[in-house]
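Excluded from the complex is one protein chain; the other protein chains are retained at their positions.
Up next, subunit A:
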Amino acid sequence: MAADPSLGDSFIDLTIALEQLWQQVRRELSRDGVKEWLLGAPARYKKWWLHLVEHAPGHVVVETALILFIIWLIFLRKTVDPSKEDSFLSEKEIDQLVEEWQPEPLVPGPDPAWDEEDAQALVVEEVDGTRVVVNGKKMINMASFDFLGLAGRGEVKEAARAALNKYGCGSCGPRGFYGSIDVHVMAEQAMAAFLGAEEAISYSDAASSVSSTLPAFAKKGDLLIADEGVYEPIQTAINLSRAQVRYFRHNDMEDLERVLREVAEEDRRLDRNEREQRRFIVVEGLYKNFGDLCPLPALIALKRQYRYRLYLDQTFSFGCFGTAGRGLAEHFGVPLADVEVMSVSISHALGSVGGMCVGTSEVVDHQRLSGAGYCYSASAPPFTSSAAMAALALLEKEPELVTKLRENAVWLARALGKIPGLEVRSQEISPVLHVGVAKAVSDGWTREEEERVLQAIARACVDAGYAVVTSKYTLLDVEAVSKGGLLPEPSLRLAVSAVHTRAELEGAVEAIRRSAAGVLKKHAGGRKGG
């Protein structure tokens, strides 16, 4: 094969060129070459610069600016290390903070309003319907929220016993980790079917159910419009949700409308689309701290008009209102679909332990991943779900329990209202009664004074054989006041049940009347003398 002559020539040219290049490099990198280059550099640079300034000033300006910025960024601007928190405070600032620091007590001092003796001394030893044995003494229970008397019913106890035998006691795991027992699911379905809702989700505790549900839906940036009288679990839920909250005056629909109108005006002023923000109205069905009902129809009308979602806490109203005990919606005759998120409790009227949230599938399914109490707490002990199902079946079979409860509540409220020196602050039909010292008598008293008087009345009732309590508010409730909540007035809190007999109620009224008379007389005497 004859070699291509041009190829050979090209090859020779290449080697010659490389040789020349090599010689040039050697020359330039030799000591003399480098020296020559360095000496000529300033002149060359100056010539280059002037040429540039003359021909392309933009080049100079922009490139200089960029180079200066890069130098500043890398060398002059101090890099902050976010993992070293101390770098944000100078030594002096740290010293100053340390000096100014005043340690707060780990446990705040005892609340003078709490009667320490009473709070811990009453230990229930036996329970038989409304009859209890407390510290060895037989009493009639006027304090427990066993509204329909279902906690002591044979069927409920049997169901609990059977479940205990079948599943053992605790479920020992959260719902997502083999803690879902079939009775949980059955209880949820039973509750949803009973209320006519799509689905229900069960939590192991009523208070944590309330505290978990609202934060699952409302986050930072959302708006909650809450009644100022909501009780502690809802206050916790509002705090946990990090949402913006506005309070309206307790049960005052006009004030609620004022708040709704203000928000709407703000929307207009800020040119804000209302769909950018999740908005809820937060109310209880029956307010635990006040014993009055939420005016649901007016509320729903407002909610529809201003397009808010409604969160209704039926912890104390489920099982106590409505012809069949379905709660406030049935009582007022409004469709359940108007309430987007509803919490019910199986710890109160149903006599078991736990809470549930009821709503559409969307609402309930969301909580299976976002409901804190559902995801992170161990699931309810299976026997509580079985007991709840049995209680629900009883309620369905015996709706007259609700009527009986209503009768008892009304009778008791009226009878207590006749006691001189006391006044009933709750609504007649409420099974949770709040009885306080009449305004005429307590005029000029301090809150602490009123609380002590009521505690003395309660103690006297206990001595007479009727277990009565005073309402107590934690420091959290007191704190909530500074945030817009309402601290309820001190009161005796009675819970009436459907299984209270007339004789028991009459006895309770008589005991309260005598106790009140005695204590108030003594107090009046003490005041005059002291």
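Convention: a residue touches a chain if its C-beta (ideal position, glycine included) is under 8 Å from a C-beta of that chain, and two chains touch if they have at least 3 such contacts; residues count from 1.
Note that in this section contacts and distances are computed from a predicted model.
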Problem set entry | The complex's invisible chain, by UniProt name, from "Mitochondrial import inner membrane translocase subunit", "Nicolin 1", "Ormdl family protein" or "Trafficking protein particle complex subunit 2-like protein" | "Ormdl family protein"
Exercise. Of the listed residues A:K46, A:H59 or A:R447, which contacts the missing chain in the full complex?
Worked result: A:H59
Exercise. Among A:I181, A:V245, A:L260 or A:V435, which one is in touch with the chain left out?
Worked result: A:V245
Exercise. Who touches the missing chain here, A:K35, A:R258 or A:K397?
Worked result: A:R258
Seminar exercise, completed: Per the whole complex, from A:P215, A:P381 or A:P490 the residue touching the absent chain is A:P215
Seminar exercise, completed: Of A:G40, A:G484 or A:G525, the residue that touches the missing chain is A:G484
Problem set entry | For subunit A, residues in touch with the removed chain | 56, 58-59, 62-63, 66, 69-70, 73-74, 77-86, 88, 215, 219-223, 228, 240-250, 254-255, 258-259, 262, 266, 270-273, 276-277, 369-370, 483-484, 486
